[in-house]
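Before I ask anything, here is the structure I am working with.
What you see is part of a larger complex, with each chain still in position.
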Amino acid sequence: MPTIRIDMFEGRTPEQKKNLVKAITQAVVDTLGGKAESVDIILTDIQRSNWATGGELWSEKK
Amino acid sequence: MPTIRIDMFEGRTPEQKKNLVKAITQAVVDTLGGKAESVDIILTDIQRSNWATGGELWSEKK
């Protein structure tokens, strides 16, 4: 029944996302048991202008 | 004071969203008490290419 949210920088390809959700779902089933069908994953693409580390937006970092 | 977040597939009409937030706010007031004004709801429209169930993105499902 796990519900998984992944915040990551925008720019991943559809192929990367497809592989990502497949691999994570497998990782959940392998370690927690349960059925793959009960694993939900929501991806959120974050713009660099909306993510800051150390007080600086990534869009501003050099 | 409840703060409610709703993740759902994109594609709902403005009319559906308007009815949704009205009905949910009423449901909260009816069951928990309190004032409607203290209920905040944030809707997030999720693309099918960003939501996976069973290890497969909904944009890939047939």
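In this document, chain identifiers A and B correspond to the written order of the chains, with residue numbering beginning at 1 in each.
Heads up, the rule we're going with is that a contact is a pair of C-beta atoms (placed from the backbone, for glycine too) under 8 Å apart; a residue touches a chain by one contact, two chains touch by 3 or more.
Being a predicted model, the structure only gives us computed values, none of them experimental.
Participant: Of the full homomeric complex, 2 copies appear; what's the total?
Facilitator: Every protein chain is the same sequence, and there are 6 of them overall.
FYI, only the chains that are shown with their structure count from here on.
Participant: Let me have the rounded angstrom distance from the C-alpha centre of chain A over to the C-alpha centre of chain B, please.
Facilitator: 20
Participant: Can you list the chain B residues touching chain A in their complex?
Facilitator: 7, 46, 49-57, 59-60
Participant: Okay, in this complex, where on chain A does chain B touch?
Facilitator: Listed in rising order, the residues of chain A that touch chain B are 14, 17-18, 21-22, 24-26, 35-37, 39-45.
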